[in-house]
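One protein chain is absent from this view; the other protein chains keep their places.
== subunit A ==
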Amino acid sequence: MDATTRTATEPSVEPADRSASGDAVIRFENVVKVLGGRRVLDGLNFEVPRGETLVIMGPSGTGKSVTLRHIVGLMQPDEGRVVVDGSDMSTIKKKELAELRKRTGYLFQDGALINWLNVGENVALPLRENTRASDDEIHQRVVEKLELVRLPDIWDKMPGELSGGMRKRVGLARALVTDPQIVLYDEPNAGLDPETSNTINTLMRDLADRLDITSVVVTHLVSCVRTVADRVILLDGGGVVVDLPKDEFLSSDNERLRRFLGQDPD
């Protein structure tokens, strides 16, 4: 077993050496989370350095989305610590959490658009609620972000009129409208056709490159890993069982990894 691959029987592992720097934006330290009597996260350790795109893979029910929710404080660990941008999420004050969230974008599986607001109003929502920007400024920024996600002409459409891919892209525009430093993607490709899925992948990679965003992506798709990832971790048994740079991840002969990817270990 090399330094960056572990087995499911060793859920509590040290972070990969390459990322154990002082510049980690996100750090999980022995995080335990029990849901419905099951230890979904069982001593989870990993770090995400600034500017890196980390992809989290793993079988269903291994706590990938739960991990993302810890990063934005929607869930608190039962044990261990989650540190984001220097703040311990267990002890962070309400005001600091609100400020941290303003620097964080989150793309939900289905976009989570507010269904009585049109696309423009949805994207403008965080600016209207949290800033004193004028209507003109808000309009300009919303148009800019809708163009960024390649949906320039749908301001007046309601969420119910959009396809799954469009809803996700609008959700992405809303997540980016405050120019966040961290963006979290929860299954950005789920339920999409391959073409739309590729469009979303390319978009995520472009954003990471152009805006120097720290990203964490939860996905089941290898195509997403190929396009988007700098580094990939595989969760299983409540912890990290594989933690590798993208190229090594894709070519690894780790038995657990190949089994997860549906490849014959032999």
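Note that contacts are C-beta pairs under 8 Å (C-beta built on N, C-alpha and C of every residue); 3 or more make two chains touch, one makes a residue touch a chain; residues count from 1.
In this text, contacts and distances are computed from a predicted model.
Chemist: Given the options "ABC transport permease subunit MlaE", "Methanol dehydrogenase large subunit-like protein", "Alpha-D-ribose 1-methylphosphonate 5-phosphate C-P lyase" or "NADPH-dependent glutamate synthase", say which is the protein name UniProt records for the missing chain.
Modeler: The chain we cannot see is, by its UniProt record, "ABC transport permease subunit MlaE".
Chemist: Quick one: say which of A:Thr62, A:Gln109, A:Gln181 or A:Asn201 touches the chain that got left out.
Modeler: Of all options in A:Thr62, A:Gln109, A:Gln181 or A:Asn201, contact with the hidden chain holds for A:Gln109.
Chemist: Just name the one of A:Val48, A:Val72 or A:Ala173 that touches the chain not displayed here.
Modeler: From the options A:Val48, A:Val72 or A:Ala173, the contact with the absent chain belongs to A:Val72.
Chemist: Spell out, residue by residue, where the missing chain touches subunit A.
Modeler: Residues of subunit A in touch with the missing chain: 69, 72, 74, 98, 101-102, 104, 106, 108-110, 112-115, 125-126, 129-130, 171, 174.
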